[in-house]
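All protein chains but one are shown at their positions in the complex.
Order of writing sets the labels: A, B and C. Residues in every chain begin at 1.
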Amino acid sequence: MLEELKKEVYEANMLLPKYNLVTFTWGNVSAIDRESGLIVIKPSGVDYEIMKPEDMVVVDLDGNVVEGKYKPSSDTPTHVKLYNDFTEIGGVVHTHSRWATVFAQSGKSIKPYGTTQADYFYNEIPCTRDMTPEEIKSNYEYNTGGVIVDAFKDLNPTYVPAVLVKNHGPFTWGKDAMEAVHNAVVLEEVAMMALNTELLTNHTAKVMPTDLIEKHFKRKHGPNAYYGQN
Amino acid sequence: MLEELKKEVYEANMLLPKYNLVTFTWGNVSAIDRESGLIVIKPSGVDYEIMKPEDMVVVDLDGNVVEGKYKPSSDTPTHVKLYNDFTEIGGVVHTHSRWATVFAQSGKSIKPYGTTQADYFYNEIPCTRDMTPEEIKSNYEYNTGGVIVDAFKDLNPTYVPAVLVKNHGPFTWGKDAMEAVHNAVVLEEVAMMALNTELLTNHTAKVMPTDLIEKHFKRKHGPNAYYGQN
Amino acid sequence: MLEELKKEVYEANMLLPKYNLVTFTWGNVSAIDRESGLIVIKPSGVDYEIMKPEDMVVVDLDGNVVEGKYKPSSDTPTHVKLYNDFTEIGGVVHTHSRWATVFAQSGKSIKPYGTTQADYFYNEIPCTRDMTPEEIKSNYEYNTGGVIVDAFKDLNPTYVPAVLVKNHGPFTWGKDAMEAVHNAVVLEEVAMMALNTELLTNHTAKVMPTDLIEKHFKRKHGPNAYYGQN
Partner (left out) sequence: MLEELKKEVYEANMLLPKYNLVTFTWGNVSAIDRESGLIVIKPSGVDYEIMKPEDMVVVDLDGNVVEGKYKPSSDTPTHVKLYNDFTEIGGVVHTHSRWATVFAQSGKSIKPYGTTQADYFYNEIPCTRDMTPEEIKSNYEYNTGGVIVDAFKDLNPTYVPAVLVKNHGPFTWGKDAMEAVHNAVVLEEVAMMALNTELLTNHTAKVMPTDLIEKHFKRKHGPNAYYGQN
């Protein structure tokens, strides 16, 4: 079932240690087959070194396991929530990558200071609100998806394909698993540079001009994009 | 004698350079066989590149060498003290890993800012008190264990499997040598992120909600754990 | 056409990932054949892993493509502007290397704090002014070259072979592509150390004595240089 997608999700998961985004098993990638409404996701707590494509778990949009010898990632309900609410996305990544997690732990969004960020993110990268005690105590992982969706009330998730979950870490997404991983790598670069920009300016950094964000984002995205080959 | 345990301790020691936790010979791992009360520990100042399983030294719970062609690690009395007082632990690691050592040098505990820490540590990771001149001058290494034990007067060492020895560096432990090394890796990640959280917030970082610590720690530990496979 | 130069530009581009100056395709190197007035540059958005020497694109000093199956780097007009105005340079590099980009995002020049910088840069490394909305909206990449040239109104580009484009990132240059890459590596080292010098001194760092800059720069450059072999 969905063998091609399992292979892709497996390979996307294997990129997380390659890009130095995870320690041990602290990360997971999923992708959705929109036609069938089925999601393929990494099993929970299995070492990257022994994981195989056929170990990927298939769940439906209600979070029920459809196929798989392992339990799915404990973060599965968060992925499921995102696929339900962000209907244009095809892949989701969660990591505890260092610099992005520092922003999450600080409860701070990543402000746009440079074109590296604007090439991929049309706005600042938001940090979610505090979860309530009730949200933490029951259906925690699903509610984690909820606070992410809340943070995008006035934001287009395809224009800002990343979020920082407060006191936790980043989630990124994209049209498929590979693009979601790509965005996780970009986010980590952008977070490292934003943090050091704030330190170098002694916490007085100014955001970049809106025109420059517009220029760079549109250079790579949308009908008038002219970066790369056709 | 204890050949299996020697192999395990050897392999755990070899993970320290692999995980970039030590420079030269600045680190040591031990494990205890609770049945016989015998501890296997790395020899003192032997290069990782030439060390072999049979070079591990066996000492008893009074710190006397029982077997070994080399002198045991100079930190052996600290390990011995920990095995005597923390009766549930099976492995101990000492390193001078960079970010954790920075906290030790600063005399600061690592406050809980995010779920990466709460997944492994149920409270802040404490820093020991200053040692007295007398504690430094005689039985220094044993007394180092003593100030660690003091720091856990009101803490459960299996719930907080790490400590920062002031002006020195971290010790971690676990149910065996491998888990102690695992916790040493986690500690270093957590320290790097906590330090940068304090800098990014200009030293105004707030600790995470207690409910969130509870949720994450219990997700991985205790009877209601649901992370990973069974 | 210019096969030797294409090979050199290709190899110079491949050094960017080797020296950890780029993530994905975020960088480009070009070189000029001053006799023919033709520039060889990396194609836009092609992965380093599959790029070949023959994929390099040839453009003239008006920015028109003369040869190539791919579109040239989207930053080509910036390179073209630099070759037109800085008539002694033979190679140009653009990256988003982390530490240099942090200075660009902060809108700060890199002040001379040490001999590592003075060995290569006779003055501080300037940061460009803000671009006007008009400069951003049309001919953006060419105008990026324009603000660089503005920043060198009173500076000799062969004495300061690097610049920080505000809210963007660094450009470096040299007598050929390889020297431009060399300077990009040096710039990144210098930026890392300058930033941490400012942090360590709590933003009170003093620039080095002018005599010392003079000594180190002239030790390596000009008629009285005595560093290296003849």
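Just so we're on the same page, contacts are C-beta pairs under 8 Å (C-beta built on N, C-alpha and C of every residue); 3 or more make two chains touch, one makes a residue touch a chain.
Given the structure is predicted, the values throughout are model-derived calculations rather than measurements.
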Mind giving the shown chains that are in contact with the missing chain?
B, C
Full-complex touch with the removed chain, picking from C:Thr116, C:Asn139 or C:Thr158, is C:Thr116
Using the definition of touch stated at the top, determine which of C:Met14, C:Leu61, C:Leu155 or C:Met193 touches the missing chain.
C:Met193
Going by the contact rule already stated, which one of C:Pro133, C:Pro209 or C:Gly222 would touch the omitted chain in the full complex?
C:Pro209
Can you say which of B:Phe86, B:Trp99 or B:Phe171 touches the chain missing from this structure?
B:Trp99
In the full complex, which bits of chain B touch the chain not displayed? Write them out.
23-24, 26, 43-46, 70-71, 74, 96, 98-99, 101-108, 130-131, 133, 136-137, 140, 167-169, 195, 198-199, 203
Missing-partner contacts on chain C, residue numbers
113-116, 182, 185-186, 189, 192-194, 196-197, 199-202, 205-206, 208-209, 211-212, 215, 219, 226-229
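Rule of thumb we're sticking to: only the chains that are shown with their structure count from here on.
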What graph shape do the protein chains here make by touch: line, ring, star, complete or other?
line
Which chain is the middle one, judged by CA centres?
A
Roughly how far is chain A from chain C, going centre to centre by Cα mean, in whole Å?
33
Could you put a whole-Å number on the gap between the CA centroids of chain B and chain C?
46
Scan chain C for residues touching two or more other chains and write them down.
none
